[in-house]
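Structure below; questions to follow.
Complex shown without one protein chain; remaining protein chains in place.
So, chain A:
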Amino acid sequence: MATGAGAGMAVREPNTGKLVIEGKLVIEGLGKRYGATTALEPSSLSVAEGEFLTLLGPSGSGKTTLLQLICGLVEASEGRVVIDGRDQSNMPVHQRDIGLVFQHYALFPHLTVAENIAFPLKMRGRPSAEIAGRVASTLDMVHLGHLAGRFPRELSGGQQQRVALARCFVYQPSIILMDEPLGALDKKLREHMQIEIKRLHRESGATIVYVTHDQEEALAMSDRICLMNHAKIEQLGTPREIYERPRTAFAADFIGISNIFRGSWDGNGALDTPHGRFALPRGAHCQSKDAALVIRPENLHLGERDGNAVSGRVSEIVYAGSETRVIAALGDGSPLVLRLGPDDPVPAIDQAIVAGWARDKAVLVA
């Protein structure tokens, strides 16, 4: 399985300078406008063979639009979609080798489970003996063999979801797009289906582009995460990269819990904020004067560190087994979150505290 930032890159060939496309799926400057609204700014991205890439972002950030552009349900305003090195921008939907799992499954209500799964094979004119065999084995794969004759409305949400997955995996498209496939399920079922999808991914070796707005799901499942905001790609990288080195305050805020201090950068090693002047990580650099400092709760400790300190009053203490989360109100009322280990002393509610962090554990973002 390909992982890492280097997966699926477009690189320039050294001799000719021509762009050589590497990766199963490459989009180049792909954008979509609906009249005055921009659903997707021109964006580029490449996905490696067998990779599990997640599009993560708030509602309206253009995730569905990007999927629709990739599979051709929506015509792009600009840019190209390249699959296996071939430009697919003008290829009609039904001729692209792409599977799409819809957010609310889009199972055909007038067809049984087995007929739903057989549909793509029939469209490809496969012989009926082969169809029967593959439908049966796919049904077994998602543990639905006993429900083959039912209609979709006679299934539970989780079962419908598995039919939708089966209908997509049965014809073995080399690229599978999933638009919030677990959005309608409860938490327990979600976690179960996440494992199921990972298993299908492993077994099929398909390239998967997966949409969610649940950051935990994204962190748990993905090889790489493509973070989207305001119709743009905000940051692209492995879950660890995005968590540990967010490039923007949005990225830091959207993934995991962050304490963010906005201020102005003095061009050197410090940031002036309403809460004080903080030392930046060594070598930190930023394009603009306006910047923000991100500190994850687990990197905050009681007491001053490296000259960095903020003071506040404890407003809430949440005990969560392996850790204790302390929420304090800063001078201006904004919250500060600390994560204390099991051995750390726990302050009392309303107690005044001072918290600090090692300068290199913070991240300077735009």
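FYI, contacts are C-beta pairs under 8 Å (C-beta built on N, C-alpha and C of every residue); 3 or more make two chains touch, one makes a residue touch a chain; residues count from 1.
What we mean here is this: contacts and distances are computed from a predicted model.
Enquirer: Just to verify: the chain that's not displayed, which of "ABC-type spermidine/putrescine transport system, permease component I", "Glutamyl-tRNA(Gln) amidotransferase subunit A", "Succinate dehydrogenase hydrophobic membrane anchor subunit" or "CDP-4-dehydro-6-deoxyglucose reductase" does UniProt list as its protein name?
Expert: Its UniProt record gives the name "ABC-type spermidine/putrescine transport system, permease component I".
Enquirer: Among A:Arg86, A:His110, A:His146 or A:Arg282, which residue is in contact with the omitted chain in the full complex?
Expert: Among A:Arg86, A:His110, A:His146 or A:Arg282, only A:His110 touches the chain that is not shown.
Enquirer: In the whole complex, not just what's shown, which of A:Leu73, A:Ile257 or A:Ile349 touches the removed chain?
Expert: A:Leu73
Enquirer: Among A:Tyr171, A:Phe254 or A:Trp357, which one touches the chain that has been omitted from the display?
Expert: A:Tyr171
Enquirer: Residues of chain A in contact with the chain that isn't shown?
Expert: Missing-chain contacts on chain A: residues 71, 73, 92-95, 98-100, 102, 104, 106, 108-111, 115, 119-120, 122-124, 151, 167, 171.
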